[in-house]
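First the structure, in the form of structure tokens, and then the observations on it.
Missing here is one protein chain; the remaining ones are kept as they sit in the complex.
Chain lettering (A and B) follows the sequence in which the chains are written, and residue indices restart at 1 in each chain.
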Amino acid sequence: MEFFFISMLNGLSYGLLLFMLSSGLTLIFSMMGVLNFAHASFYMIGAYIGYTLNSVLGFWVALLVAPFLVGILGATFERLCLRRVHKFGHVPELLVTFGLSYIVLEVVQLVWGRTAVEFAPPPALQGPAFTLVQNSLNGLSLVWGAAAPELCSAADAAVRVVCSPFPATRGFMMLVALMMMVGLWLLLKRTRVGLVIQAALTHPEAVEALGHNVPRVFMMVFGVGTGLAGLAGVIGGSTFVTEPAMAATVGSVIFVVVVVGGMGSLAGAFLASVLIGVVQTFAVAFDSSLVSLMQGWGWQLSSALQNNSVLKLTLSQVAPILPYLFLVLILIFRPKGLLGTRET
Amino acid sequence: MIALELKDVRKNFGKTEIIRGVNLAVQSGERVGIIGPNGAGKSTLFNLISGRLDPSSGEIWLGEHRIDGKKPFEINRLGLSRSFQITNIFPKLSVFENLRCAVLWKLGYKYTFFKFLADLEDANDAAEKLMEEIRLDKKRDVLAMNLTYAEQRALEIGITIAGGAEVILLDEPTAGMSKSETKRFIQLIREVTEGKTLLTVEHDMGVVFGLADKIAVVVYGEVIAFDTPEAVRANAKVQEAYLGSTVAESQAHG
Partner (left out) sequence: MALTKTHYEFKPYNVARWLIWSLFTLLLVVLPLVFTSNLSVTMLTQMGVAMIACLSYNMLLGQGGMLSFGHAVYTGLGSYIAMHALNAASNGSVNIPVTLIPLVGGVGGMFFAILFGYVTTRKSGTTFAMITMGMGELVFAMSLMFSEFFGGEAGVSGNRVIGQAFWGITYGPPVQVYYLTAAYTLVCVALMYAFTRTPLGRILNAVRDNPERVEFIGYNTQHVRYLSFIIAGFFAGIAGGLAAVNFEIVTAEVVGAGRSGAYLLFTFLGGATFFFGPLIGAVLMVLAFVLLSEFTKAWLLYLGLVFLFMVMFAPGGIASLIMMNLRLAAFGRLRQMWVAYVGLAVTALMALAGAAAMIEMVYHLQLNAALGPELKFAGVGLNAESLNSWFGSAFVMLTGLGLFELARRQYVHDWDETQVFIEKEIKRREAL
């Protein structure tokens, strides 16, 4: 029971991290029609800048300043490079960001080295946020923070106690992601700037004719989108690992999220992120394969079948490709995506 | 013989009804001009007929075939072709290539990759003939995106009639042209659509009254009149909805 609960929370937190990234991507795509191939690269830059600021100024300063710096880098890139290729169409825009991803990877490796760096969360976030103690005698109870060792082991061998901690970093990740969601929604629906952005989404020329500086709006949107990625980078880098491969690992998944959720739909991105996050987290925990399943049902299997590499695959081994399987399924059965509205 | 028939066609976008029950029957060989105020649904009607959009309800018949809900290429293969208000050509292909592409399916070449284009005598000759008809033979190898606006509109018409379709839909063919260009263009349209069923959306009253056998007036998603030009001009409902101004009066006479 507690396993389910903790795994659910873990999956949710991972999904929310994916959403933090894919929301910026969706924002940029919706507003500018540009699919930012280098979005995960900005995530990585955020983590590394956060790491450097953390060692100099502390985590909380890093949390505030790093996204801002990443956003400025993003806006600068938009101004210098992306703007120049707007007129060539969407494919060159995608290619420019593709080239940027190569460059960012090399520069990051150059500045911070090719191995992982130690980006530790601050003391306040170390350790569990709460622990679920499942005691066969006393039932399920919740302990804030870490559970004392005597709670987790019983003197009596007949009593089974399982302690499942939920890391504080994960909890913090969920908190930041939710706050970001609320902030984004407020920005888009309740501010004048958000109104302009929503209008520029569908009718940029009209908005420009009204006197708004649409190129400047685009630059701002790109900066905000990449800044969000940087924020996700600080959180993700401190919770998971900060290394040069982190961009590639998460990069392809967020593109799957965006396609599965429906291109240009923030709600779809949210749904898809959470779905993929939860499913993958659960899948990694299961060691059962089709073989073990069939044997569990009491079927007799020949040794050839038992050794068949496909049937022998455990769910945890298959977990990395689950997002891509989702992609293929969605494309076959619902090509517009879960909540997609636009046809590209 | 009825070439094109619409039976109680409706189209909703969300909760908004754009086409609210259109009934229209066009005889083979007729030239129909479709007029109406902006936003009346004329282009939407064309999109419904040509398959770009699916009607929410109702039936569309092309001769003996029911075409509502079919894909654009299926409808085109049955003998209906349309042009677009915003020029929709193949910009990076030359004029000749544009026209040749448009005749390939009709001549039965389909998806073959075992024949060379240079050896397809009938396709090449048909494209050459078309080029002369639309008077772009001097610009044979010019890329379509480098043509002038009027030349591109001519190419647009060329691509539309290339497949030899019996029913032709022209969506504001003279949009954005000067008076002299319009006059020449209408002459061109009259020549190349000889004997075919023609539906054309137009705003220029002079063009419509000169070119059309019958006029359909579309207002707020309905056809409020479908009759000869004189009858439509005299129709009280139409006058009230559309032709009430003196400007339209003078255009119709001039």
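To be clear about the criterion, contacts are C-beta pairs under 8 Å (C-beta built on N, C-alpha and C of every residue); 3 or more make two chains touch, one makes a residue touch a chain.
These numbers come from a predicted model, not from an experiment.
Which listed residue, A:Thr76, A:Asn213 or A:Gln317, touches the chain dropped from view?
Of all options in A:Thr76, A:Asn213 or A:Gln317, contact with the hidden chain holds for A:Gln317.
So one chain is hidden, and I want to know which residue out of A:Val182, A:Ala206 or A:Val328 touches that hidden chain in the complete assembly.
Residue touching the chain left out of view: A:Val328.
Would you indicate which residue among A:Met44, A:Cys163 or A:Met263 is in contact with the undisplayed chain?
A:Met263
State which residues belonging to chain B touch the missing partner chain.
Given the touch definition above, chain B has residues 50-51, 71-73, 76-77, 81-82, 84, 88-93, 97, 100-102, 104-106, 109-118, 120-122, 125-126, 129, 138, 159, 162-163 touching the missing chain.
What is the set of chain A residues that contact the non-displayed chain in the whole complex?
Looking at chain A, the ones touching the missing chain are residues 29, 35, 81, 84-85, 88, 90-92, 94-96, 98-100, 102-103, 105-107, 109-110, 113, 248, 252, 255-256, 258-259, 263, 309-310, 313, 317-318, 320-321, 323-325, 327-328, 331-332, 335, 344.
The rule is simple: only the chains that are shown with their structure count from here on.
Go ahead and note the Å separation of the Cα centroids belonging to chain A and chain B.
Here chain A and chain B have centroids separated by 50 Å.
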